[in-house]
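The structure is given below, and queries will be raised subsequently.
Note that this complex is displayed minus one protein chain, with the remaining chains in position.
Order as written gives the chain letters A and B; numbering starts at 1 within each chain.
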Amino acid sequence: MEKRVVFRQTFLPYLLLAPQVLVTLVFFFWPASQALYQSVLREDAFGLSSEFIWFENFSALFAEAEYLHSLEVTALFSLAVATTAMTIALYLAVQADRVIHGAMVYKTLLIWPYAVAPAVAGVLWMFLFNPSMGIVVFALRAVGYDWNHALNGHQAMALVTVSAAWKQISYNFLFFLAGMQAIPKSLIEAAAIDGARPARRFWTIVFPLLAPTTFFLLVMNVVYAFFDTFGIIHQVTEGGPAGATNILVYKVFHDGFLGLDLGGSAAQSVVLMAIVILLTVFQFQYIERKVHY
Amino acid sequence: MAEIRFNKVYKAYGNNEVIHGVDWHIRDGEFVVIVGPSGCGKSTLLRMVAGLEVITSGEIFIGDRLVNDLEPAERDIAMVFQNYALYPHMSVFKNMAYGLKIRGLPKQEIEQRVQKAADILEIGDYLKRSPRQLSGGQRQRVAMGRAIVRQPSVFLFDEPLSNLDAKLRVQMRLEIKKLQEELGITSVYVTHDQIEAMTLGHRLMVLKDGYVEQLGTPIELYERPATSFVAGFIGSPAMSFLDAEIGEDGRQVVFEGGDRLAIAGRLSLDAGSRVTVGLRPEHLVRTEEEADSLHIKVRVVEHLGADTLIHGDFGPGKADLTIRMDGIEQIRTGETLRIKAAPEHIHIFDPETGGRID
Partner (left out) sequence: MVENRRWLNWLTHFVLIIGVLIVAFPIYIAFVASTHELDALLQSPMPIWPGDSLIKNYAQALGTGARAVGAPVWLMMFNSLVMAVGISVGKIAISMLAAFAIVYFRFPFRMAFFWMIFITLMLPVEVRILPTYKVVADLNMLNSYPGLIIPLIASATATFLFRQVFLAVPDELTEAARIDGAGPIRFFKDILLPLSRTNIAALFVIMFIYGWVQYLWPLLITTDEKFYTMLIGINRMIAVGEGQAEWQIIMATTMLAMLPPVLIVVFMQRLFVKGLVETEK
């Protein structure tokens, strides 16, 4: 789509674009190109000399058991967060869509966690599950289950998953509810007249019509779990115990900042970039679909 | 106030030429209408006068100024848009005052001018409202008010009435005509509606595919259409066209099936030349004479009260022919009528070029 009417200034458009472009160049393109460049270099410990080594950093990376484990952990974590947050949100949205009076109130009460920072969500849940003082841990002990996520990797994974999913429910809820309210009431009524009971109506009419929303949310949840949950991991587990919650984003931060491995960290960055590009392509697939829909 | 002159004006988008050379002189105070079907280039031509489209080649003068390279605001024009183009976030007053404010007029004068325009258009009560709160007709008035307050030397109208319902359209048409006569400002009006064109314009330009088909007063266009396109476009119900040949003596046209009509004067065409004959429905009358008449088989009869429209089939080819008769005529479907037209009302066109043959 293009405008028919345009202004005929020569320099003004460049002036208008300058701030955005400048920030983009200095803080996006230059660093990204540096990451690309360093990912094919080996630097000595003092940064005095460097050597061009093609893809050695990458082959080293994928040979590293720790990195492969991190990939696995990330996949598991994002899948768990996406399914948990989406299932609960969809269930709540179905209920909220059914409510005639007070729907607005429920909506308000369910969406505010969107504004809670992931790092804060981590703190809240960490406090509940604090091995020495957490109230949930106390309750678990009372029924004979011992909790210490500082030692038990599965428990650590469960805790960061719950923290991450808890915050994401609100987002999914909003989009599911909007998606459901966009379905024409007459469709549901027609199905009811055809004799379909509520559960059947949901699975044969509502759920298929929600497919584009579901797909979109799946991508958004995976993006969220990949990148936005850094704060949760950093607050709650710091990737531990024994790398059980060491997701890619945390690892790239840890290796680069604390481990000071430039080439390896750069190679990890490049892999992450590839993942983002892939996810963005998926996201655009969704927009295409929405157009056809 | 000013005259407008077009001097070999062309417009092209890339290699696609859409206006193919317009020469025209619009006199000071004249109300002219550019009329044609959609896509004929009429709006493009108007927008070139406004400065909203670049002139590919040729010259446009407003008064004695060459305006090709002037910004719209420097051309001393005002324009009324089809969708009114009122600024939705400004009150009616601010909409009308905006151009004056930019020009840096003193506040008091702005208020005076807006008030005066509002009085003329009878929108004084709405000045504080936002455009959203107005009806279509009121918005139309505000759009005109915005043009009037500028006191420009030229008014440009781009299909200003096409978003209104039929009744309001007739009313606003009269008001625009009255307003233009009172203010005496040179006006160029674009429309696809030939009735608007005929009723409003001192002179008309009929445009088709970027070519000027004819320039002239409404009566000229009606009485002596230069092309079969103009003939078919101007007048309602539309003219009927029949294929025919020139008779032996050049004073008659002969139709398939043998019917003949006498024509005025003698054509310099060979006998047997093929021509297109145009007949206006209102010029056809019933006759009892066998000679100089056409036999029509009635297909549909429409009673409109004031007059009766008869759609008939003519000749072996069953060509369409429309006849308009005054009052209520009791005619049945399937009946055969004999009709004729006075020689001066028979229009003859070249079937290839569509040009008029005299």
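We take it that a residue touches a chain if its C-beta (ideal position, glycine included) is under 8 Å from a C-beta of that chain, and two chains touch if they have at least 3 such contacts.
Because the structure is a prediction, the values reported are computed rather than measured.
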item	value
Contact list for the unshown chain, restricted to visible chains	A, B
Omitted-chain contact residue, chosen from A:F58, A:W147 or A:W166	A:W166
Selected residue (touches chain absent from view) among A:N57, A:S70, A:T84 or A:S265	A:S265
Residue of A:Q34, A:S59 or A:Q285 in touch with the missing chain, whole complex considered	A:Q34
Touching residue (missing chain; options A:S59, A:Q95 or A:Q285)	A:Q95
Touch list for chain B against the chain that is not drawn	50-52, 71-73, 77-79, 81-89, 98-99, 102-103, 146
Residues belonging to chain A that touch the chain removed from view	1, 3-7, 9-10, 12-14, 16-17, 19-21, 23-24, 26-32, 34-35, 38, 88, 91-92, 95-99, 102, 106-121, 123-125, 127-128, 133, 135, 138-139, 166, 169-171, 174-175, 178, 188-189, 192, 198, 216, 220, 227, 230-231, 234-235, 249, 252-253, 256-257, 262, 265-266, 269, 272-273, 276-277, 280, 287
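Heads up, the rule we're going with is that only the chains that are shown with their structure count from here on.
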item	value
Whole-Å gap separating chain A and chain B, where each centre is the average of the chain's CA atoms	62
